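Before I ask anything, here is the structure I am working with.
The complex is shown incomplete by one protein chain, all other protein chains being positioned as in the whole.
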């Protein structure tokens, strides 16, 4: 089964998620700059969530690039990831409107954790579906970055109970860590393609 | 006529339907977890509707995979399906905000029934358009699962009049039944492709 | 320049237009069916607008199928069409919420007229860009249906001033007229493809 529609549908959902978040930036009453000030926490929350959804799109893009075919299980693992991503606008708005208080900051971290867990599940479902030693399996490796993120989200949630800004800092830190795209897959795919091209050249009636 | 744009447009509409439902999760006032409690029924309703729209996308994906070409009639049968799907966010929100009372739960079941009927109509339009004994016609078979669903939705609607939670349970049951993707088509397509590949191999200048 | 992204972008915008209209169906307070009654005009308005946007998508699909390449002018003629289509949710909601009174029904007809005019402009821009006697030019012919629609919309707007329901009837009539897809282009494309296939067969090393 082709992966094209899976990509197209995921692109659509992620594009909507990343864009409807801006609707939380409610147009203020009044025309001077002072009315923008109370929007500051909502805006900061929007920026962080935009980056997070962007990271997921980027990694999804890289991951699917290495994928050859998808099964029914992969479709559902992907929808499961989209479900948790779809909750980011909600927790993002809740966190922004409450100026990063404890409750919403914990909830934000929890949703980030579930997104990361759903992404790991998707990766594992894909790896199971593909043969061993495939581009994908090689490329993922032991997914150290993913595991560190899961631990950091838990740490962020725990820290938020004491001081919400500490949890927020952890979430920012994880985002920074991910801003660097997953070069491992990129690297592997490039190598694979080169090898395939070489083989094709050898077989070609030169 | 190609099926690509039909898929792309359907992907777009379904992606928007599945995502705007989260807008019904209104950001609560207050920063403690207690303010999340009243959102519980809306959230449950969101989860069920997300799964249902996901099921339709999955089945649409499988169905269109077996389709070779589309006609004007297919375009309209597809839009008819999208129309009923577009009402899911409305009845979902109504059901959630009224804590699964009788009226909205009946309405929810009615829309699910119409979605299923519209899907059946789309399948029949596609089968008519394709020659007999095609991959698609074989794959659909007698569409037993579809007919059972229609009957169950009616049962759910009827049960909702007595106790809304009974109707809700039936809707959950049908969703669970469909979470397993339509392996019949998947199976047939795989076989077909293998046969085509075999034929191609035979014709190839080995 | 390829037409793929033009199609993808138009699909996206039209998918969003057709879907956000359902947001005008505000979730009613109360759980009995009586609270649905006041939604009747908004729902009727939604159904008509859904069909109209569906017609435009269908015709756009057929039109672009016959197109080989697009120019900068075509991109803008297409955006111009999307602009007027984007106003349909606005006038649709205004008409529904005011129970088909004169003002909104006139406005609805005006926007339909501008959409039809923008579509005509797009067709003419495409025909200009393509050589004479091309599939597209042949297929469009004298665009009688388009011209009749423009006249009928004007008639509908005029009639709305006297009795809004008369105008509404005219809009419904035009929609019914268009529900039958533009078989002329479909026909031409099929013929063209058959001829191309024949030519390809002749050239092939049989």
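Each chain gets a letter, A, B and C, in the order it is written, and its residues are counted from 1.
Keep in mind that, in the parts below, contacts are C-beta pairs under 8 Å (C-beta built on N, C-alpha and C of every residue); 3 or more make two chains touch, one makes a residue touch a chain.
Keep in mind the model is a prediction, meaning the values are calculated, not measured.
If you put the hidden chain back, the residue from A:16, A:95 or A:115 that touches it is A:16.
By the touch rule set out above, chain A reaches the unshown chain at residues 7-8, 11-12, 14-16, 18-20, 22-23, 25, 27-28, 30-33, 35-36, 47, 50, 54, 57-58, 61, 64-65, 179-181, 183, 186, 189. Think of the hidden chain as still there; on chain C it touches residues 1-2, 5-6, 8-9, 12-13, 15-17, 20, 23-24, 72, 75-76, 79, 82-83, 86-87, 89-90, 93-94, 97-98, 101-104, 107.
Rule of thumb we're sticking to: only the chains that are shown with their structure count from here on.
Remark: rotation between chain B and chain C after Cα superposition is 90° (nearest 5).
With centres defined as mean CA coordinates, chain C is found 26 Å away from chain B. Chain C has its Cα centroid 37 Å from the Cα centroid of chain A. The set of chain B residues touching two or more other chains comprises 8, 12, 15-16, 20, 23.
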